[in-house]
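Structure first, then comments.
Part of the complex only, each chain left as placed.
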Amino acid sequence: MTDDTLKALVESLIFVSQEPVSLERLQAVIEGVPAAEIQAAVEELVAGHDAGGRGIHIIRAGGGWIFATKPAHDREVRRLLQIERKNRLSSAGLETLAAIAYRQPVTQSEVSAIRGVDSTGALKTLLEKKLIKIVGRKKAPGNPLVYRTSEEFLLYLGLDSLDGLPSEAEIAKILEEEKALEA
Amino acid sequence: MPESSVEIPPVESASAPPPAPAEAGDGYQVRLDVFEGPLDLLLFLIRKKKIDIHDIPIAAITRDYLGYLERKTEINLDREAEFVFVAALLIYIKSQMLLPRETDLAEHEDPRRVLIDRLIEYEKVKAACSLLREREDVQILQWKRDFIPPLHGESELEPVELSLFELAESFFRVMKRREADDTRVIRGRDVSVEVKMKELTALLHERSVIDFLEYFESNASLEEALVSFFCVLELVKSRVAVAVQDELFQTIRVWLRKDAHRTAAHD
């Protein structure tokens, strides 16, 4: 293996790993290359990324190496991640939204009972994102607030009306049918 | 919505009569289970005979097709229905072709039209598949990341500023846990709100961020814990401190507002 090939290989391995990659791990994965050569390749890589004009670098952490963005770009990096996160509902949010969509009108405690998990936080997020709305109070002890999905919810899903939601039977059919052999 | 030109009912709703027995084709046979379905088999037969897809000799193709179908031990029942349905279609078209007619048929009246349109469309999908497969084979070797790398600095990603309600709620949970864990801790030293407030603000100045649940657990008695909870509530309410919970049921971190650093000490 040439120096360049080894360096490229090490770069792709560090890139793809969520945990810091140790020298031992690299050596186990790249067969037949002495540790000293791998170490040298890593050091060259690290130096190359530390140079100007690079936005990412390899840092030493937890007994290994890991890619990170350079601190100078912190502000923009966070801004980008925020934009991206705003586009997504967490799985808790999605679950809660589903419970409301299928069981509306519902109260918080009904949603929580459905999920088996307290859903107040998810409800709040959904309200902020205007995916659900408060439509009144239930005539029951404590007069809890009653929630429904909003117009925006329909827009978000590209539905004309709530009738457009897949029925539970259909979803069960899609998900449970054991014709999965096919694909 | 672009409709496919196919006018045939979906295959799964089809019930078709069993095919008439027929002799096998020219002896050169491929196992039926290598075909994706009846259309795939038909395309194979058409190509093997080097037939123009627009002018299929229906009688010959039907004979070949049924020849394959006879070896149905090789396919399971689910798939057999689909193959049989196309067999019935072939036989139907063959019978239509045999009807005596006074004039030649216009192209759109050709009984084979329906089948030809389907075959042409399916052939295109199959050809596209071979190109898409090439793409897949390249892409599948290129690994992307689905995690966020370690970030710098103190501020967390998109923190959710906590409502008092949520703070109270997590308090409730911890209380429950403590009650269950240890009922002995009811008695302890008397703690005043002032003393606790001083202790808390001092700690916040010292550490800048505290893990509230950890701090809470460190209190010697339930009463003391209660007092410290109300102190945090007070600090947040008076906008001296910020409490953030990144995710529901996770720990709450408390820190002083930057602009409140000076005033906090005097509260």
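For this structure, a couple of remarks:
Which chain is which? They are A and B, in the order written, and residues in each are numbered from 1.
We take it that a residue touches a chain if its C-beta (ideal position, glycine included) is under 8 Å from a C-beta of that chain, and two chains touch if they have at least 3 such contacts.
Every value quoted in this text rests on a predicted model; they were computed, and no experiment measured them.
The displayed labels stand for chain types whose copy numbers in the whole complex of this file are A x2, B x1.
Going forward, only the chains that are shown with their structure count from here on.
Chain centres here are Cα means. That of chain A falls 13 Å from that of chain B. By the touch rule above, chain A contacts chain B in their complex via residues 12, 15-16, 18, 56, 59, 61, 66-69, 71, 74, 77-78, 81-82, 85, 92, 118, 120-122, 124-125, 179. Interface of chain B with chain A (complex): residues 78, 143, 145, 147-153, 155, 157-158, 160, 163, 165-166, 169, 247-249.
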